[in-house]
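Okay, structure first, notes after.
Left out: one protein chain. Kept in place: all the others.
Then we have subunit A:
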Amino acid sequence: MLEVRNVSLYYGGICAVNDMSLEVAEGEIVGLIGTNGAGKTSLFNVITGFARASSGTVRFLGRDVTGYSGPRIAQAGMLRTFQTPVGFPKMTVMENMLVFSRADAAARPSIFRGASPARAVLEEAMEFLAIFGLAARAGDWVQDLAAPELKMLEFARAMMAHPKMLLLDEPAAGVNPALQGNLIEHIGALRRRGVTFLVVDHNLRFIRDICDRAYAMADGRLIASGPTGDVLNNPDVIRLYLGGGAGEEAA
């Protein structure tokens, strides 16, 4: 489904991603771990069109999408989240949902047609909101949501786009354990609906719980890959995390 080949990304003289390759097959949940500054977000940026790779290629659904713009990648069915949860603050929860809907995307070019969204779209959005416990907040501005609600909204709105692939950048960061369990369930449910995942996180237990396979990065390079358990037990990875201070607590 996703195939990253020998991608490098330089910011001026800094090499943020150094000759990285990875693959994600349809239906998989793949983890990407590494300490702060390892280049995980930078790699996400390259894959999703937010940054242009200095070299290397990205293929998605069999198509070469290297150098595609962000909107084009999104339209191709790849959705990403950001490290810090974001929404459109001064738009209602329902509007946030609609912006991500296929119906809205299709209606955007016809400026002078049909002001309000179709009943079916609103109903679909409401169902997703119900699943993520946000139905009661549909009419509220996103700026009034609590942090955990915003987290849920990120998933709910992603459903509206019916993505083929979701790239999650530290979904468990700052999330309490109870909600983490919730997240894991939701990710599992999405996978059953055919969504493929690439997940970055520092929380190694979280990664262990959800990922089939994992890649580990350090200083922009790949240092280990394979089944999640093997990667987490890889001596290089353990040294990195112990040295980096993330600690055994996570593993």
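Worth pointing out:
What we mean here is this: a residue touches a chain if its C-beta (ideal position, glycine included) is under 8 Å from a C-beta of that chain, and two chains touch if they have at least 3 such contacts; residues count from 1.
Heads up, the rule we're going with is that contacts and distances are computed from a predicted model.
Taking the options "Leucine/isoleucine/valine transporter permease subunit", "Carbon-monoxide dehydrogenase medium subunit", "Cytochrome B6" or "Sarcosine oxidase subunit alpha" in turn, only "Leucine/isoleucine/valine transporter permease subunit" matches the UniProt protein name of the chain that is not displayed.
Residue in contact with the omitted chain (choice from A:145, A:161, A:217 or A:237): A:161.
Touching the chain that is not shown, out of A:80, A:151 or A:202: A:80 (per the contact rule at the top).
Residue A:95 is the one among A:95, A:149 or A:201 that touches the chain not shown. Taking the whole complex into account, subunit A touches the unshown chain at residues 48-50, 69-71, 74-75, 79-82, 86-92, 94-95, 98-100, 103-117, 119, 122-123, 126-131, 135-136, 138-141, 161, 189, 193.
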